[in-house]
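One chain of protein is taken out of this complex; the other chains stay put.
Each chain carries a letter (A and B) given by its place in the written order, and its residues are counted from 1.
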């Protein structure tokens, strides 16, 4: 289904090959030799494409789909339309992701330095880098192997970037050390001074920020997200964190391993998230908080105090999810009984 | 009132000419021959300028205004100060917009290609384009006639842009097809990969996104807004949609015709908005929802389920506006009666 102007599919693959790549089970009786040429959404799929079902909202689309094959949880196999070959998986989205990566592996970087890129003579580039037009790489930068620096991106003086990183178009980095396999999307701002000043009757006096931003391996940072450098310590993004678009991460914030931060979240200064914390969209955190490992926050939660590990919270101020739901239920009941004026 | 450093007014116009352009009625007895040289806000207007009243908050400013002429609803005509000539209109803001467009018609593009622009030899440009310094246009791009590509904007490989579009400074586009008369403001990010990955004990595995962003005719997209490309389908912005600054539109989202999306709204993946949906500022939508035609959402509403067409909703979780107001009233009453501790 990909538009060849932008992306081309590999393949075709025999369905059995895809089952193996997906670590999924080819349903008994299904023909592993059928040729699959591409992926497709359920409602647009044809007999030579593969789709997936992972959300019960789409069961009807599943039952009507003309997809030749589909990745699905075993419990829903009996809802499949006749003639559809199934790949059964306990985690259909994970399995389908592996299928998609067969057709569309991560692009390899075509090396080359655009003539209009401005690379300081005191910067070093690893082998195989691609530097697009208008990119600016400052003095003493160290860029690893096979990095792709997008058009009009700006890498400030002294920044270190590990191997196999992608810096999106028009992004800017300063005062930061970036690990390996990090993807920074277009328009991201990393390393500028944080929002810190001493306020008095004569106005606001800026606090110089002398910390850095440390970004560990395998992190993704979404478009137009902002990550400020630390004041006297560092702002830290742990390995494998996934950060969406338009997120604000203030000075001195630390994220543990594998956190997931959905769009428009704001994390105030000096707040620390443990490992594998998940923040729904538009969540906000006050400053100086400690959020335990594995905490999950419903979208739009407003966090005002430390949170214990391993629990789900919601609401503003954020409370354990069960309590938040009770609040909503009580309020709804009150409106029914007392709101009839 | 415009600063000639930036914008120059056409005119002057006789008031009768402006009445005609505005599709408004020159009040009986008003002198259609008076010359109007510019527009102005009520409190700064002089006898040779025209202003408007469209919000009851400004009635006092209206009664004190020295504007020579004013566009106003007929019901408020009797509040006008002596000597002010009135243009009567049922929709004063619409009528005044037409007046302003007489003085300040949309600028025409002065063709020319800056020497520092980097245009791939495999890109095509229509006649009359203006390409500002540092703009980068990638291979196989097709840019229509009379487009203006702003300074340091980046148009990625294969992107198609229709006639009469404006791409703001420092914006970046990839994996997208753009219609005609589209205005993309500075710093907009279109077409990057969406926030999709399969999470497991070993971490997060990126889902390759092979869809596109389709932007129909007459769309505006505000500064620093982000629109991700679809995963296996497209992200679609319907004709005539108006999108404000710092909005997040995730992968696979579809907007119908003429939607209005105010600043800092977030729309999660695979949610579909019908035609002429209006979203107040800071509204959030969960993913995979269907929002009916003509739905209006109060600012900061948090939408967690499908919404029926033609109604107004507010609150979090969003409920019909009447119910939301009852909730607020009940809560206020409770605080009065029970909160006196």
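Everything that follows uses one rule, which is that a residue touches a chain if its C-beta (ideal position, glycine included) is under 8 Å from a C-beta of that chain, and two chains touch if they have at least 3 such contacts.
All values reported here derive from a predicted model rather than from experimental measurement.
Which of A:35, A:79, A:204 or A:336 touches the hidden chain is settled by the complete complex: it is A:204. Touch with the chain omitted from the figure is made, among A:91, A:226 or A:312, by A:226.
Touch with the chain that is not drawn comes from one residue among A:14, A:321 or A:334, which is A:334.
In the full complex, subunit B touches the omitted chain through residues 1-3, 5-7, 9, 39-41, 44, 51, 55, 57, 91, 93-94, 96-98, 100-101, 103-106, 114, 116, 132-134, 150-152, 168-170, 185-187, 218, 220, 222-224, 240, 242, 244-246, 258, 260, 262-264, 281-282, 299-300, 328, 331-332, 334-335, 338-339, 341. Residue-level contact of subunit A with the missing chain is found at 116, 118, 134, 136, 138, 140, 152, 154, 156-158, 160, 170-172, 174-175, 187, 189, 192-193, 195, 197-200, 203-208, 210-212, 224, 226, 228, 232-233, 246, 248, 250, 264, 266, 268, 282, 284, 286, 288, 302, 316-317, 323, 326-327, 329-331, 333-334.
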